[in-house]
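A single protein chain has been omitted from the complex, and every remaining protein chain is retained in its original position.
Naming follows writing order (A, B and C), and every chain is counted from residue 1.
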Amino acid sequence: MTTEFKKRTDKPVRHLDQVTIRFAGDSGDGMQLTGTQFTTSAAMLGNDVFTFPNYPAEIRAPQGSLYGVSGFQVQIGAKNIDTPGDKLDLLVAMNPAALKKNLKDLKKGGMLIVDTDAFNKINLQKAKYESNPLEDGSLKDYLVVQVPMTSLTREALKDIPIDSKSKTRSKNMFALGMVYFLYGKDPKYTVEFLRKKFKNKPDIVEANIKALQTGWNYAETLELLPAFVVDEAPHHAKEYKIITGNTATAWGFLAAAEKAGLKLFLGSYPITPATDILQELSKYRALDVIAFQAEDEIAGISSAIGAAFAGKLAITTTSGPGLALKSEALGLAVMLEIPLVVVDVQRGGPSTGLPTKTEQADLMQALFGRNGESPAVILAAKSPADAFKMAFEASKIALEHMTPVILLTDGYIGNGSEPWTVQRLKDLPEIKPPLLKEPVENWKPYHRDPETLARKWVIPGTPGLEHVIGGLEKDKETGAISYEPENHEYMVKIRQAKVDKIAGFIPPLETEFQSEGELLVVGWGGTYGALRTAVGQLNEKGKKVGLAHFNHINPLPKGVEKVFEKFDKIIVAELNLGQFANYLRMKHPEFRYEQYNKIQGLPFTVEELVKAFEKLLK
Amino acid sequence: MTTEFKKRTDKPVRHLDQVTIRFAGDSGDGMQLTGTQFTTSAAMLGNDVFTFPNYPAEIRAPQGSLYGVSGFQVQIGAKNIDTPGDKLDLLVAMNPAALKKNLKDLKKGGMLIVDTDAFNKINLQKAKYESNPLEDGSLKDYLVVQVPMTSLTREALKDIPIDSKSKTRSKNMFALGMVYFLYGKDPKYTVEFLRKKFKNKPDIVEANIKALQTGWNYAETLELLPAFVVDEAPHHAKEYKIITGNTATAWGFLAAAEKAGLKLFLGSYPITPATDILQELSKYRALDVIAFQAEDEIAGISSAIGAAFAGKLAITTTSGPGLALKSEALGLAVMLEIPLVVVDVQRGGPSTGLPTKTEQADLMQALFGRNGESPAVILAAKSPADAFKMAFEASKIALEHMTPVILLTDGYIGNGSEPWTVQRLKDLPEIKPPLLKEPVENWKPYHRDPETLARKWVIPGTPGLEHVIGGLEKDKETGAISYEPENHEYMVKIRQAKVDKIAGFIPPLETEFQSEGELLVVGWGGTYGALRTAVGQLNEKGKKVGLAHFNHINPLPKGVEKVFEKFDKIIVAELNLGQFANYLRMKHPEFRYEQYNKIQGLPFTVEELVKAFEKLLK
Amino acid sequence: MTTKIKYTFKDFQSDQEVRWCPGCDDYVILRSLQKALPLMNRPKEKFVFVSGIGCSSRFPYYMDNYGIHGIHGRAAAIATGVRLANPDLSVFVITGDGDSLAIGGNHFIHALRRDINLNIILFNNEIYGLTKGQFSPTSKIGQKTKTSPYGNTQPPFNPGELAIGADARFFARVAGNDAKGQTEIYVQAHAFKGTALVEVLQNCVIFNDGAYKFWTDKNVRDEHTLFVEHGKPMIFGKNRDKGLILDGLQLKTVTIGQNGITEDDILVHDAHNPDPVLHMMLVRLKNPLVLGVIRAVEEKTLEEREIELTEQVKARSRIKSFDDIVS
Partner (left out) sequence: MTTKIKYTFKDFQSDQEVRWCPGCDDYVILRSLQKALPLMNRPKEKFVFVSGIGCSSRFPYYMDNYGIHGIHGRAAAIATGVRLANPDLSVFVITGDGDSLAIGGNHFIHALRRDINLNIILFNNEIYGLTKGQFSPTSKIGQKTKTSPYGNTQPPFNPGELAIGADARFFARVAGNDAKGQTEIYVQAHAFKGTALVEVLQNCVIFNDGAYKFWTDKNVRDEHTLFVEHGKPMIFGKNRDKGLILDGLQLKTVTIGQNGITEDDILVHDAHNPDPVLHMMLVRLKNPLVLGVIRAVEEKTLEEREIELTEQVKARSRIKSFDDIVS
């Protein structure tokens, strides 16, 4: 079988800084795979990339239905890219439903590639089109490329001995071939991938590669196509992997455990969009990871508490409704003062809400969703790759400060992907849990380190240090039950102080772009990419706008006052009704905070942010 | 049997405005009953009263042990009384352990009555006394009345044919008799009570009455006793009952259900200090109350959600750890927009914490302990009697506005008691739930009333209005699942707006004592009595101090700005680390809030409050 | 109370588009239940469908009745509230193996213990469908799923066994592709006074296809399954020549006509026997797998006890109104 791809003819090309592409089709059309392939190739060939998959809540919706549309968006860039892009330069729509759902995001003048074979009466009806958009002139604002993809693919594969369904299914490779040609990307990585993936099904390999080639060749014949090039990004790290935020989170824990000399224990219950972390960690038995799928979220966290007591790096992963269920047990972990990391991959709420959509509305729950004065450390990851760093850091804080830590990510960064610069153990900071392995004179279970206020971690099995801990208020030294009024006040305050002290162990707040000026944009967590891009654009326009983005929520990093007071105005932008803004009002009531909020299950677009911030500028 | 009590000789008496008394003894000594009897008599005889029981977490601790001490404190007054009193005028200590645990609360110069029979070596040891305090001069600051109560009681009952244990056990009536004499209170109500309670055990009745008389007579012989009188309180309501906050809460729901023309459903799981409400409501099968003891807290609230759907006034009762467990289901109730009342009788936290102690540290959990933007109405009761009003109001708001309401009380007011002015159904406001009983053209499940933004309540069984509701985001009209971005934002905001609108249906904020001045004291919930008393004392000293106490937390009542801006300083006093203060910073960032916080499992004392507030006054 | 109305299954179809994967047994279950409802002889507004979360739990949206799509695992608890609040409603709990046996296990066993009149339809596909393929408490040991890439290590529940251990009074099992059998069983479950549990062996074509092939495939199902009926001998097989006998404390398959075995030797099914021992043996059998109504023992239900007790208290109480409490 030949895997030659004709070189693109050397006509003058347009160099672009970045391009945003979305592949959209039926759930069964393989759009996630197609998008991932394009992303990987672009990255391997030197672009920066950032992706945003968007799939329906239904597993396999009926073919052609509107709610069955699955999409995969990627932005590739010749410079640093922090978002999957707002508006599309290219939309590939495999059927009318995909067109209907996605057209609104295509730029005026943008390119639209459609599989005309799919625009039959039934599909148009299912997509609730009254007339065929390919014929009724409604697409006149776009550069429409009509391709009978299904029939071309089937024709090309007619001699390959696979069933008819498999042939039709290869049309996604046809589409991918076209897009590769269009952006001058060598399909070699996809060829490699197909060979590996279907190594026991040579006919399927052949069919897919053939479809890819056919698409590539077909694109060449379309003289109308301009030839685009997105050049290599200059600062592209030498060694990197494209990973989703969920994978990065899982890996961060793997690295932290090994760095701390501990084994990893995950107690979890599946829930969208956090399940991937459990699934990823289930693979690493070779590293002695125990990924325990419990009977529910409560058992997930409870087993993790047991494992932490028994000396593991213990974590539990979930999304909003699961975090609600874990509240009571999390309070126990606060009281026991044991290391524990809880990951909440936030999704649209309240209640079951919008399980497959993104939101930042669990912040208050993470901070305050427990009975009594029950402080936990709260961290938030900024991007898919940053999730690695924050999972590592969450583990480090939990272990070194003997405290539960909640790490907030969200569906957008959990499922989204970007290049992550490969880090090995030697590149990562030390983690030194305060283990006590031998009896020490006069030691008591609630003695504290004066620096961190952390107590010692004594693992069952250690002779001579037997002790019992529990959820009742405890004596400040021995940990025995105590109902003494003053002791209770002391303990409430010291648990708070222990968390507050962590501010001394994390980097102080810094701003990007400007350290003083007219407007400070404040954000936290997964909105970083959009905020950074928007603030960047404003600075390019000469505006004195700074960005303060928070990874550390509780405690806040030091230096907040010093940063905030240097700006005329402060706006807090977040994907909820203003939870972080309110938290800042509690912690720093001396400032006035404007808000920009969006609560649509979608990430910010750069455009809306720029518009919102400009309003505050003279 | 004679039940005559000799009149007190007519020597000159001291008239007191109020007196604080504590009965303390072993868990088995019947101190709760003794205190309750004294309280009832004082109230029936015209005093205002306020009680505070304080019992150990253990069921029956070993006799004589320190942690087995049970106490009952009551303040009686010739004027309005809002707290059980700070320091004791009289302490009755039935054994050394009771003395050891309670002496610190007795005023210098206060009276101490002890049962000398109990001050034997074993008991002194159990109470960890090195020497006998009755002999070592350590009680010289108090007026100590040493009475061999046990032997006097046994001697008096020697002819009554009951077992020896029962004789000894009657010594609490001896003590009560003494205290009745001391304060010139007629024991007739206790005599009545004993006759009724033991109506099938005439010997026991006789023994108890005899002990009471013996104590009374014994007190008379003690010439040293001054004769005190606490006169009738002038504004004492004609018809009242002394009830605990938990009973008042239960009754408020009973009244609300009947007023709304509905049956009451309680789904609950026992937990200290909320169990009493479940126990109280279990008694009213005659009113068709269903008090369903579920398998856990989650089933408690879930069954209540089901019952609300099916047309009941549905409630669930719990304390902090239970509220944590209910978080997820509470989010469902927010999403379904059904009426539901959740009662949290707060206790010391975090985690299991101090189950029998009081605290106000669940406020943030109540406000924010749910995933997503999940607004619920939050109310708080000010005192035992106020719990009736607030339970009624919580029901009214839930039913008329189709929303979950969380009612916060606490262990202090739940177990404490005071006179509640009897209210009958005719005295109470109407409750009109927005029931839809017949098909209406074009009706959709999420159509809203423009005034309240509440949707209609359609009960299963109603023909022609079949519909399904659920926890996924729903279309703003039909309630069908909707993943539309704009619809989600609309729904998040309208759920919030519905709750906010309730501010228009509740009384605006008012102050007590002063409407402008130097200092505004702000409080919420169960601290009302102490705050009111403290602010009253400051005003008596001529200070311009106002009190703004909140029953309504979310939404806040109208007029907060107008009240706050009239004062130079604002101090928020609460039994936590500053949760309401922080909430006010979010809602009214334009003001500066001082804080006074205590977190010892105990209510405020008036003394400490006065001191703290004076510091802020010039 | 009950108005007699002639319905057809269409009266129970809502206007919502059904959104399961093509080929999923859930479609069969939906249609079978929609066909069973007209046979139950109750006005449609008296039916309430309560579900949790899962593919199966989308069910209420497709019915034109009252319903709550609840939260994960809590359907039985919510339904308990509905039914206690109004014992005139016919309440169905629609749930999955994850929903009822993982997160909802506690409410599941307590509903069965209490014997409240609910009809629990358990869609057992031995997998988490909606979250895309993790093992469930009924998944087999060794089963490879997204969270057990090297094979599942947790031994499964047998739902019927668990139910009987929790003192279930009604248990039935039916194949997800057996429309007729389902309709019959749903009608019986509804008619049963008490908690009725129906386990449907539901094939998930996407994440666990073929889990029940051995029992539900057209070619073999007659040989590998036994559909029991109360009062009838336990006979199965394409030629109806096989049957069960009791051999000590073991059930044994015999062939009628061989070794002198006649139909009279075959055990006669007694679903109404309060003693669960034989029912326990039946639910544990793997070949033949026993389908049909295995156990149906009516007792006083929780609601009946409640109502009875309340009537007694009322009869002797002077309290008729809140005002009587305070007076």
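In this text, contacts are C-beta pairs under 8 Å (C-beta built on N, C-alpha and C of every residue); 3 or more make two chains touch, one makes a residue touch a chain.
What you see is a predicted model; the values in this text were computed from it and never measured.
For the chain left out of this panel, the touching residue among A:140, A:196, A:424 or A:618 is A:424.
Of the candidate positions C:162, C:185 or C:206, contact with the unshown chain belongs to C:162. Among C:23, C:151 or C:210, the one in contact with the hidden chain is C:151.
Here one chain is not drawn; of A:113, A:274, A:298 or A:345, the residue touching it is A:298.
For chain B, the residues touching the chain absent from view are 58-63, 65, 67, 269-272, 275, 278-279, 282-283, 285, 291, 293, 295-297, 321, 351-352.
Take chain C: the residues that touch the chain left off the picture are 103-106, 109-110, 113-115, 137, 141, 150-151, 153-158, 161-167, 246, 249-250, 275-278, 280-281, 302, 305-306, 309, 312-313. In the full complex, chain A makes contact with the omitted chain through residues 241, 251, 254-255, 258, 263, 265, 267, 284-288, 290, 292, 294-296, 298-299, 302-312, 314, 328-329, 331-332, 336, 422-425, 460-472, 480-481.
Here is the rule we use: only the chains that are shown with their structure count from here on.
Here B-C and A-C were compared by C-beta pairs in contact; the pair with more is B-C. In this assembly, the C-alpha centroid of chain A lies 47 Å from the C-alpha centroid of chain B.
With centres taken as mean Cα positions, chain C sits 46 Å from chain B. The distance from the centre of chain A to the centre of chain C, each centre being the mean of the chain's C-alpha atoms, comes to 40 Å.
Residue positions of chain C touching 2 or more other chains, listed in rising order: 53, 71. Shown for chain B are the residues that touch two or more other chains, namely 328, 331-332, 470-472.
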